[in-house]
Every structure is written in structure tokens, then in C-alpha cells.
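Quick one: the structure is below, questions incoming.
What you see is the complex with one protein chain gone and the rest in place.
Each chain gets a letter, A, B and C, in the order it is written, and its residues are counted from 1.
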Amino acid sequence: MRKVEMKLVYARQIAEDTIEMKLEDNYITQIAEPGQFIYIALPNFTLRRPISIADVDREQKQLTILFKIFGRGTASFAAYEPGMIVDCIGPNGNGFPFDTDKMEKVLLIGGGIGVPPLYYLGKKLKSKGIEVTSILGYQTAAQVFYEEEFNQLGETIVVTDDGSYGEKGYVTDIITDSFNFDLYYSCGPTGMLRALTSKLQDKKGYISLEERMGCGVGACAACVVSTKNEQGYLKICHDGPVFPAKEVIL
Amino acid sequence: MRKVEMKLVYARQIAEDTIEMKLEDNYITQIAEPGQFIYIALPNFTLRRPISIADVDREQKQLTILFKIFGRGTASFAAYEPGMIVDCIGPNGNGFPFDTDKMEKVLLIGGGIGVPPLYYLGKKLKSKGIEVTSILGYQTAAQVFYEEEFNQLGETIVVTDDGSYGEKGYVTDIITDSFNFDLYYSCGPTGMLRALTSKLQDKKGYISLEERMGCGVGACAACVVSTKNEQGYLKICHDGPVFPAKEVIL
Amino acid sequence: MDLQVKLPGLNLKNPVMPASGCFGFGKEYSRFYDLSLLGAVMMKAATGTERLGNPTPRVAETSSGMLNAIGLQNPGVDKIIAEEVPFLAQYDTEIIANIAGSTIEEYKEVAKKFNDAPEVKAFELNISCPNVKEGGIQFGTDPDMAKEVTTIVKRASDKPVYVKLSPNVSNIVAMAKAVEEAGADGLTMINTLTGMQIHLPSRRPLIANKTGGLSGAAIKPIAIRMIYEVREQVNLPIIGMGGIETAEDVLEFLLAGANAVAVGTANFQNPLVMPEIINELPKTLEKYGFSSVHDAIGKAVFV
Partner (left out) sequence: MDLQVKLPGLNLKNPVMPASGCFGFGKEYSRFYDLSLLGAVMMKAATGTERLGNPTPRVAETSSGMLNAIGLQNPGVDKIIAEEVPFLAQYDTEIIANIAGSTIEEYKEVAKKFNDAPEVKAFELNISCPNVKEGGIQFGTDPDMAKEVTTIVKRASDKPVYVKLSPNVSNIVAMAKAVEEAGADGLTMINTLTGMQIHLPSRRPLIANKTGGLSGAAIKPIAIRMIYEVREQVNLPIIGMGGIETAEDVLEFLLAGANAVAVGTANFQNPLVMPEIINELPKTLEKYGFSSVHDAIGKAVFV
């Protein structure tokens, strides 16, 4: 984890209010793992913004992020143009654990802007011969992104809340007993994760959490999550953002 | 006086830490008079910055400003690039009064970044057939600007504090009894204006003052100057920035 | 969308008005827009006789804020009634007089004079101006003195009195309760926080008066907290202020318990800010599911 200047080399809008960017540097791109995030400073905002690493190309030294224009910070970031320098800390936190010897089939469940970190994970798993199935949930057709990219990784089901694209409903409606997997990985809104982890309580899984952050490096205790064991609070920025689904209280 | 968006059409550094810019609009450029100023908003700074109008080209709808990089606001403004929009209020205040029937020769005395407003004034006076002599004082050679432009208006004497260019000394050292003029106009640091007005106390003159401003339009009473008569305080942004030299207490 | 707010003495067509001292007596801003757009106008502070205020510099810029130490410069209550009130009275908006003084006697005198000006609909009792050395600051931070001056002013006039609270206190609720007991009809809050900036080259406080009042977006979280605390425990209507720049800020103040709001420092950045906010407000209320200004007031407090 270091503070580095990354160069914005590419930016485009890929869905409603959703921006894809590629950032270049010599350090973060060489060590980032799926599930980790970068912590981005924006001029005149007190706090940095955490954004998941959606893909990495080590050779090109490029890292992909995908983010939604949510408030004033992401809106100002969306206005950056290629060539500009982005002040980042990274890679932060711990990624999705996997032990390729112990698994054959995995299920990825992404909700909205929780989809991005699963892409880099899925790519990595597929390259190790793991069978990947993905369920991607969005609010509406205009917000769907990366369907094609996930199709490359394996069977991919898109769900929208309003049924305007793919299946209608929530990701949890889609997961039936016919789904067969050793492990699941998920990232998305807390409501979705809560429903999902309770539905899949007999399965082993890892989920990636969000919380408002101060330092982003584990020093300030802003971003805690309660655990079910004696560890008490864990820090999402430092001990997560990925946690075993059964360990945390959402 | 309106709030308008001006377009930066041209910017260059013309001396040490000194920037010349041309701004385009349909309103301010059509009515601005010498001695008035524009009041510029810079993103993420609470207060606007007052900058004098150094020249106006009504046909081209362009206004020239010259400013020194002084603190953080002017530094950020100096980084603007042509094409960018500048949020301005203007034209603010009252300009230099002149009655061309009652004068033949005028003396302009500018100190440092007080030189700019005198240029537009000199141009206007010269076009009305008034003889213009200018004394321009700077700290050092590297900070000299607009000598050539003033030469076009009439006799121009450049003075530097350290003698690295032109005459050595202060503008007040230059003004001897041999100078012959009906009226003087001056703008520059308060110390210079104090020395000058006391030296020229028998002459009629107008001086342009600076003070830290809040509203810039006369509403908040931040920018007052004491007067020698019953008016009490006057507001520099509204009643000035130009005042009869004999009326104000510096 | 219904933006109207009814408060003691005031029928506001919308909840937005300029904060005292940031708008003079309206003349300057009337060059930018029609003042009839505003819910009300809070006039610059008036004292018994003319005040010249403090030496300059009187303002300094800070991160997301500014310091000011104008020092109550004003032409005195008589001239204000004779020359400024009639100008504002031309507009279809409510006029609130800001009353200041160094002594209780002076407050009383100013209140009495404004009482006879029918165009003035309510008083804002400025017991919290941090830039007057003789007494202002004590009135604003001592509950007993605040009570006393409120009582006197209430007695001297029949107009509704909104007491302007200073945030420079340990216990804002105690101050609010004190003036409530004294018969205040409403509160306006917050005034500025006392601050200072050192000018490095001269090694001296930049503001000639040394300290100045901090205003602007920097203080908004303090204003919201204080309004929320007071709304929980005190039954007076509140005109909220401190760092408002947008219609979303207005909604934040309403939710925290303000019945109306005033905009100060933001006028300096954007002279059109108030008409812009008023224009945005219906959309903003709708976006967050409110059907009127009234519907939003205090919604974050009582849940």
C-alpha cells in the first residue's frame, strides 16, 4: 500500500451514471488482487473515495475501475479527462480469498455498482480453470454494464428490479436449488447482501462490504463491522472489505 | 453591474509572476470604464478576487486584465487555460473621472500591479487629445511589464527599486518640479500612494485604492476607507475604488 | 409546491431571506434581481446612533468560510427608518429589523423606534455580535443577560422578537430556554463563531480587530447541530442560518428543525444565490419526497 500518482489513460460512460476508467502506474497494478480497492483523493474534498479494482492488466500497467456518479465527489471525478493525474492510495484491504485446489464451481453475485470487483475475480478464477457462473443485478436496463465481459467468463444471468432487461426481480429470486457451486462471492448493497447471506446460509461464501471511511488504512476505526466471534469490530478498510459471509453481522 | 460568464480567450505570462489575460463577453466589455474592476469567482474559494480592468476592446468584446500571482487564489487563476469560463461580476465601482475640457496634460503614476488600470485610462485620455506622461515603478527588472504599451501613449519613465532597469528608486523620487501637469492619476501600494499624495498635495489627483472585500458590491461594509469630510467611511468597492486624492485618509 | 411559511408577524411566500449584515439594506442586490422574490429581508444591524465600525482589514478568507469584523457600522436607527426602510417597503417582501446596541438602554431605544415603523414586521435581536466589545458578547453568552435584554425589548415594542443566538456557548439549549422564558417569539441561529487568522508576513492577526466572526459552509455542521438540539427542547420557531449555499442545504436546515432560513456569506460568492435557491427548492423538496416546506420542518428531529 502506497500513495501513488496514477495517470488516467481512458474514460468512458458505460451505462447510466456509470463511468469506466483505466489508470496507469508502476506499483498498484503490479500487486493488486481481486477485491482490493484504491482510495482516491479529489481536490477540495476532505475525504478520499474508495473504489474497487475491477480489472488489472499487469503488462500494460493498467487498472480498471468502474464507478457510479453518486454524490458530489464521484461527479467531480467523472469530469476528469485522460492525461490527468489521480492521487491514489492502494492497493488497500484484503482481496477475495480462494484456494483453487478446493473448488471447481463458483457463483458470483453482484448488485449494481458491486459488480466491478467480481469481474477481476472471475477472470482470475477462470484462468485457473474454475467454472464461473454470474448473477448480475441492476435496477433497470439503462444501468446494465459488463454483461458481455461476464459472458466471457461463463454463464451469466442479468436481473433487473423492474424487468426492463434480463430476468425480473432480485438476484436472490434467481438462485434456486438447481444452482450448484462450491463457494459464492458477492458484492452489492447491504440489503442485498443481507438477503443473500441468509438465503445461502448453508453455503460457504465471501462478501465485500462498504462503509463510510476516514483514513482508509486502518488507523481511525471509522469503518467497522461487527463480527459474530470474539474479534468484536473489524475494520472494513484494513481487515476487509472482503469477509467470510458467516463472520460478520450486517 | 451583472454576474456574467466571461470566456478566457488568451493568457500569457508577461513578467515575473505576472499574467495577462483577455476575457470575452457581451456586457461588461460594452460599458466598462477605466478604473473599474471585475470581481472574479474561483472554484472552492469563499471570496471573489477584485482585478482592475486594464484595457477594453469594445469591438472584439474583449477585456484585458493583468494580475500578479500573490496567494493561492491568483495562483489557481493563473492556471486557467484559454476556452475556460470565468465567473465574473462587473463592471464594479466607479472609474477615474476626467473632464477633457479642463485638462491638457496628465501624469499617470503606477506602482507594480497598480499599473494596469492606468493603461486603459491613458489610452482613453490620449484618444481625446490629452498629453499623457507615465511613471511606472516596479521592484526589479524582472517585474517590468507594459513599458512598450505606455510608450505608445506618451513619455514613459520606468523606475525600479533596485535600479536593475530604468531609473533607480521610487516613483516619488522621479517627480520633480519640472513635471508639468494639470492632474495626476495613480494606483499602487498604499505606501506609495501615501508618499505620493503628500508630495503632490498641491496638485489635483485621483487615486485608486485596495482593500480586502466581502461582497464587492457595497452591501457588507468590509472595504471602507476614512474620508476627510463628513461622509465618514466610504466603500471602496462601491464609492471607489477611485477617490479624489485629497478626500481619503490613507 | 407550497413554499409558504407563517411565523409570528411574518407571512413568508418562501422560507428564504438574506442574513443580517450580508445584504446591507437591499439596495445593492436590487440591482441584480427583484427583491420581491425573497421571503423576507433581514436588515443590517441598527444601533441607536451612527456607528463607524472597526478599522480595516475587516474580512479574511478561510477554508470554506470567512471571518468578518465589520463592527456594526450603520447609519443609526433614525436614518435607517427614514432612508432604508422606505426603499425596502417598495417590494413585496417582509422586513425584519436587526437590533443591536452596547447597553440595554440602547436596545430598548432602537426597538421603540422601529416599533413605530409599520413596514417593519418583526425584530431580530442581535445579542450575539462578536465584534462589539462593550457588551454584545456578554449578552449572547450569558443566559441571564440574554433574558434581561429580551424582556426589555419585548416590553418596549409589540412586534414579534426573534432572538439571534450566538454559537460561542457551552450550552445552546440553555440560551434558547432563557430567551423563551423572557417571551421571545422566535429564534434565529446561528450567528458567527469567533475566529482568528494570523497574517504570516506581518506576524499579526490579519483582521484589524484581531478576532472576527466565522461564517460560511465551514460552520454548517455546527448550525445544524445547534438547531437540532434546540428544536428538541424548545418550542419557538427558528430561522436557521450558517453556511447555506444550495436548496439541499435549505432542506437540511428544515429537517433539523428550522422553520425558515437565512443566507449570508453565499451572497458574496454569488449575488444571485437566493433567487437560484428559491427556484430550485420545489424540485429539491420533491426529489426527497416532500409536498411542501411545511412538510419538511423538523422531520429529522421527531421520528
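Keep this in mind: contacts are C-beta pairs under 8 Å (C-beta built on N, C-alpha and C of every residue); 3 or more make two chains touch, one makes a residue touch a chain.
This structure is a prediction, so every number in the text was calculated from the model and none was measured.
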item: Chain not shown, its touching partners among those shown; value: A, C
item: Touching residue (missing chain; options C:Ala217, C:Ala260 or C:Val293); value: C:Ala217
item: Sole residue of C:Val153, C:Ile239 or C:Leu255 that reaches the chain not shown, by the stated touch rule; value: C:Leu255
item: Touch list for chain A against the chain that is not drawn; value: 1-3, 41, 45-48, 73, 89, 211-225, 232-233, 238
item: Touching residues (missing chain, whole complex) on chain C; value: 62-65, 67, 141-142, 168-171, 193-198, 200-201, 203-205, 210-212, 214, 216-222, 224-225, 228, 243, 248, 251-252, 255-256, 288, 299-300, 303
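Convention: only the chains that are shown with their structure count from here on.
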item: Most widely separated chain from chain C, with each centre as the mean of CA atoms; value: A
item: Cα-centroid distance, chain A relative to chain C, in whole angstrom; value: 47
item: Separation of mean Cα positions, chain C and chain B [Å, integer]; value: 36
